[in-house]
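Structure in structure tokens, see below.
Of the protein chains in this complex, all but one are displayed in their positions.
Going in written order, the chains are labelled A and B, and every chain counts its residues from 1.
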Amino acid sequence: MSVSATSKPHLVEAGAETPAAPGAVRLFVRVLDWITHERCQLINITERINEIVRKSGVRDGIVHLQSLHTTTAVFLNEWQDALVHDVATFLDQVVGRRLPWRHNDPAFSDCERQNADSHMKGMLLGQSLSLQVRNSVVLLGTWQSIILAEFDGPRSRSMSVQVTGI
Amino acid sequence: MSVSATSKPHLVEAGAETPAAPGAVRLFVRVLDWITHERCQLINITERINEIVRKSGVRDGIVHLQSLHTTTAVFLNEWQDALVHDVATFLDQVVGRRLPWRHNDPAFSDCERQNADSHMKGMLLGQSLSLQVRNSVVLLGTWQSIILAEFDGPRSRSMSVQVTGI
Partner (left out) sequence: MSVSATSKPHLVEAGAETPAAPGAVRLFVRVLDWITHERCQLINITERINEIVRKSGVRDGIVHLQSLHTTTAVFLNEWQDALVHDVATFLDQVVGRRLPWRHNDPAFSDCERQNADSHMKGMLLGQSLSLQVRNSVVLLGTWQSIILAEFDGPRSRSMSVQVTGI
């Protein structure tokens, strides 16, 4: 591990500037549904989000993704089978499924799903994600995919996608 | 643990679509304050946020929550006593309070609060949260509540709430 808190990185400002653009704003919403098939399942939703962005008529702005379930998450990462496996294994190590969770204990909770670990995973990665829209496409780096994570499937899951901009 | 990176979930597009709505944009801001009473305290702020959204006059858009303190967090989860207890216990396990943190060591730091663990918890869960507004209400799934976490109380804490939309 090495950290250089005091180092001064070389800084270059790139030219990709959109001039200040006063104008009417568009707002476009779609709700997407998935039926998942496994307890822990990662889904690459990049293309579905791009379809909605294209339909929205928004050229530049923000697309906001909100999964409507506490035991899910939405985040960015590389989409590679090996890495997807690592993500699930890593989260299982950080959040033990069989710990003495009160949420799983009938003395404290009326939830019968035994899914305290799913709640912790969803909380760590979050259910809300904002991404920029540029030229009617979601702005993503070369290796960035948008991933929906199911942590307590199989279930039916919904995500509200809102595109705003000009 | 099971992951199916290659599975193709059944996809259904729901009909909750707001047509593209060019129009004037509203921006509304409130700062909320809390006085907390314990070192680690979780607070359900959903109703307070909904009050502000109603006052804002925004029908559809985004509400952005920003806690103004590094040793706090704002996130979504189910609001249940048992689960709230699990969240606090889980974070204590992931972030040991008594590790040899430099931030807690007078040789490296002039902070006397011994709160390095509070900083790590705040960083993991984040202090900024965007949620959609639909029909003048914060969009939330059945089990999603908005939770403010105090990790270094008792303190006075502030959050800026900004509602934008049409």
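Basically, a residue touches a chain if its C-beta (ideal position, glycine included) is under 8 Å from a C-beta of that chain, and two chains touch if they have at least 3 such contacts.
Everything quoted here is computed from the prediction, not taken from an experiment.
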Item to check | Hidden partner chain, touching residue among A:L125, A:L148 or A:V163 | outcome: A:L125
Checklist outcome for this item: From B:I49, B:L76 or B:V95, the answer for touching the chain not displayed is B:V95
Item to check | Interface with the undisplayed chain - residues on chain A | outcome: 1-7, 9-23, 25, 60-62, 75-78, 80-83, 85-87, 90, 94, 124-126, 129-132, 134, 139-144, 165-166
Checklist outcome for this item: Contact residues on chain B toward the hidden chain run 24-44, 48, 56-58, 62, 64, 66-70, 79, 81, 84-85, 87-89, 92, 94-95, 101-103, 105, 108-109, 111, 116, 119-120, 122-124, 126-128, 130, 158, 160, 162, 164
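In this section, only the chains that are shown with their structure count from here on.
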Checklist entry - Centre to centre, by mean C-alpha position, how many angstrom separate chain A and chain B? => result 15
